[in-house]
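So, subunit A:
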Amino acid sequence: MKEKVLMKGNEAIAEAAILAGCRHYFGYPITPQTEVAAYMAKKMPKIGGTFLQAESEIAAINMVYGVASTGKPSMTSSSSPGISLKCEGISYLAGADLPALIVDVQRGGPGLGGIQPSQSDYFLATRGPGHGDFHVLVFAPASVQEMADLTGRALHLAWKYRMPAMLLADGTMGQMMEPVELPEEHEAFGTDNPWAAVGTGMKRPHNIINSLELSPERLEEKNVERFERYAEIEKNECAWEEYRMEDAEICIVSYGITARISRNAIVAARAEGIKVGMIRPITLWPFPAEPLLAAADKVDSFLCVELNMGQMKDDLELAIRCRKPVDLCYRVGGMIPTSDEVLDHIRALAEGGR
Partner candidate 1 sequence: MIVFEKPKALADVPFHYCPGCTHGIIHRLVAEAIDELGVEGKTIGIAPVGCSVLAYNYFACDMIEASHGRAPAVATGVKRALPESVVFTYQGDGDLASIGLCETVSTAARGENITVIFINNAIYGMTGGQMAPTSLIGQVTQTSPYGRDPASQGYPIKVCELLATLDAPAYLERVTVNNVKNVRIAKRAIKKAFQNQVEGKGFSLVEVLSTCPTNWGMTPQKALEWIDEAMIPEYPLGVYRDKEA
Partner candidate 2 sequence: MARLTFKEELCKGCGLCVAACPKHILELSNTHLNQKGYAPVKLMKPEECIGCAACATMCPDCVITVER
């Protein structure tokens, strides 16, 4: 087994992106993700890569758009208010069918909000962060190990499907230190990009990277084509983890930091004889609706645990077609539930009292 190193979540993202072949990072300082930029600032110059502190989040995402136009992997990272600013650029990336990695280490909002952890960008990320009809791939890591693994996976799938991917972490995951087994150096993306703007070399007609289409017929076609690709992704790329679901009567659905807390609550509830398990979405878009619908036939109720006012609860109810009741356990504004708070919810559900 490979040696493990102790790393912060934010640093694991940076190192994993480099190991996956990303050599261009653009960012703007914002708490709680600045370690990504600091790591890149140290490392990129030594490996012939680019670290550039952009003048704004908007500039950073457009620099990413520039690199992506050349077919090379690039990334930016930010936290919630900064992601709002990047949304225009993400929409253009989606409209021009360009791959890129955007990391959102979420903090409480709306507005300037706070600097403590949150999951309140769930809607923003999963509905398509920006104007227009589109999606980005959304990954929700629940450990420093996953911060590293999903960074590589996000880059890989962004290139496979030519679309932006978002790593949706939170302030806790970003700041947490854990031993992590770093992936081997690998190329997570294609190097043959006939669509890229790299200069014609006077050997082919010019390539145009563009999201403008003034013909409504053709713009409709492009949208429909994109959604056909999305359907493929929904079929092939959903990822989730099931925990103690074999005999569960209550199914917790949670991702990221709240999934870890829920896990502790499940252990405690099981010790009390309550049959509770968890389905943890690893991809939030595509949303793992299939295993949830299957679970709806077996369990009595669901408990959604989130650091927002129940944004994923909507997706969960849609996924299970409202066949079973869904309860919500939440804290917001940078507050995090204790495992006892989650346990109280589990107990109440077990007693049928909620």
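Heads up, the rule we're going with is that a residue touches a chain if its C-beta (ideal position, glycine included) is under 8 Å from a C-beta of that chain, and two chains touch if they have at least 3 such contacts; residues count from 1.
Candidates were picked such that all candidates are chains of the complex that A comes from, given by their letters.
These figures come from a predicted structure and were not determined experimentally.
Participant: Need the partner of subunit A in this complex, chosen from 1 or 2. Which is it?
Facilitator: Among 1 or 2, contact with subunit A goes to 1.
Participant: Tell me, which parts of subunit A touch candidate 1 in their complex?
Facilitator: Interface residues on the subunit A side: 24, 26, 50, 52, 54-56, 58-60, 62-70, 72, 74, 88-89, 92, 96, 197-203, 206-212.
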